[in-house]
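Have a look at the structure below before the remarks.
Excluded from the complex is one protein chain; the other protein chains are retained at their positions.
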Amino acid sequence: MRLTQIVEALLFASDAPLTAADLARADERLDEDTVTAVVEELRSEYDREERAFQIEEVAGGYQLLTRPEFATVLERYRSVPQSARLSAPALEVLAMIAYRQPLGRLEIEEIRGVQSSAVLRTLLDRELIDTVARGEGLGRPLLYGTTTKFLEHFGFRSLEDLPRPDDLPVVLRPPAAGEAPPEIVAPGAPAEPSPL
Amino acid sequence: MRLTQIVEALLFASDAPLTAADLARADERLDEDTVTAVVEELRSEYDREERAFQIEEVAGGYQLLTRPEFATVLERYRSVPQSARLSAPALEVLAMIAYRQPLGRLEIEEIRGVQSSAVLRTLLDRELIDTVARGEGLGRPLLYGTTTKFLEHFGFRSLEDLPRPDDLPVVLRPPAAGEAPPEIVAPGAPAEPSPL
Partner (left out) sequence: MVDVNTSDVDEGVFVVEVERFTGPLDLLLHLIREQDIDIFDIPIAQITAQFLAAIEGIERYGLDRAGEFLETAALLVRIKAQMVLPVQRAGEGEVWEDPRAELVRRLLEYEHFREVALRLEQAEAQRRLRHARGFVPPPPPRPVVLELEMAWDDVWAAALAVGERARPRPEHHVRLRAVPLEDKIGLIVQALKRIARIEFSRLVQPFGDKLHGVVTLLAGLELAKRRELVMRQRKPFTQLWFYKRKDETEGKDETDDAADANR
């Protein structure tokens, strides 16, 4: 364990500025002079790697803080509202679930070729999808389906109303007969999300 | 300003996990898929530079946390906040709610064979559970479910991270609805009880 790592861990996890004397208690190799040297080393690492944070001297101690130039980013994050529109990846996954429900994360990732848990999280937060069942197989993966809110939002009375023209991509067509339907664990039909 | 820096600044300036959708708000180049890719890039940077912290997936979002090997150093510092551990009864009740949610007090007491209102109070106070619905029947009892804070407390990405019945010993798996109880694997024919 390197001294820079120890000092970094402490500066990261502490809720108040730490003095050189505080930091020196962490390891017998440290005293106030070496702490100063270690802090300098960390500073130049952060500069070289262009980290978004730096070590500042506050109230006689050291503290990790974001660099001033990122204030605008944080400000933007603060002020830009959660978009009224779904991102392209979110739309794609929603379409897949709408037509192939109940559908598991692994199948979605297989079709899309990228990790998709982040997108699923967005759709779950938006209450457009919910977990409706557990699939077969090891770990009994969670399967997703659309919610009542999904139907309401897009103006469908039921899932039967979803247009299913012939040009619907093969992967979105309903699974072939013979595949066992998964056991439904949530109360109600897939279109009725559990109260969670 | 690189996307890795932007995501790093946000993760660094937050004391709770941020979802990909949250992070994507900070820059128009970001959506859930690109956030996932940027997070992967940051992860490998932190590994390569042997930072004392890493990016973890917690409660459906991303969070910067120190690596476990620094725990002993950090525990010695009063300025490093430590979360309180849960009692055995509290863990027991949480286990039941996590699996069977939404779940009411009476059902919990039936399984445990003991009064549980005090434990439920504690869990509610610590915001690890919340009332999520009302059950059927007399008085429409309150039903409890786990919260995001529950996931954060245990470092779970989602409820899928809970130890699942498949990981548990066979005979302990709760019988699926309509399925025969675990007696079928019992040694000794049920029709022939051994003499006492």
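A few notes on this one:
Each chain gets a letter, A and B, in the order it is written, and its residues are counted from 1.
Everything that follows uses one rule, which is that contacts are C-beta pairs under 8 Å (C-beta built on N, C-alpha and C of every residue); 3 or more make two chains touch, one makes a residue touch a chain.
Not measured: the values here are computed from a predicted model.
Only one residue from A:Asp15, A:Asp33 or A:Glu69 touches the chain missing from this view: A:Asp15. Remark: the omitted chain is touched by one listed residue; of B:Leu74, B:Ile129 or B:Leu159 this is B:Leu74. In the full complex, chain B makes contact with the omitted chain through residues 12-16, 25, 56, 63-68, 70-71, 74, 79-83, 85-86, 88-89, 91-92, 94-96, 98-99, 111-115, 153-156, 162-163, 168-174, 181-194, 196. Residues of chain A that touch the chain left out of view are 9, 12-17, 63-65, 74, 77-86, 88, 91-92, 94-96, 98-99, 110-113, 126, 128, 137-138, 153-155, 163, 167-172.
Everything that follows uses one rule, which is that only the chains that are shown with their structure count from here on.
Spacing of chain A relative to chain B, judged by their CA centroids, is 15 angstrom.
Against chain A, in their complex, chain B makes its touches with residues 1-2, 5-6, 8-10, 12-13, 19-22, 24-27, 31-33, 35-36, 45, 49-53, 57, 60-61, 64, 66-67, 69-70, 73-74, 76-77, 79-81, 101-102, 132-133, 143, 145, 157, 160, 164-166, 176.
Of all the residues in chain A, the ones that touch chain B in their complex are 1-2, 5-6, 8-10, 12-16, 18, 22, 25-27, 45, 49-53, 64, 66-67, 69-70, 73-74, 76-77, 80, 82-83, 87-90, 114-115, 117-119, 121-122, 124-125, 138-142, 183, 194-196.
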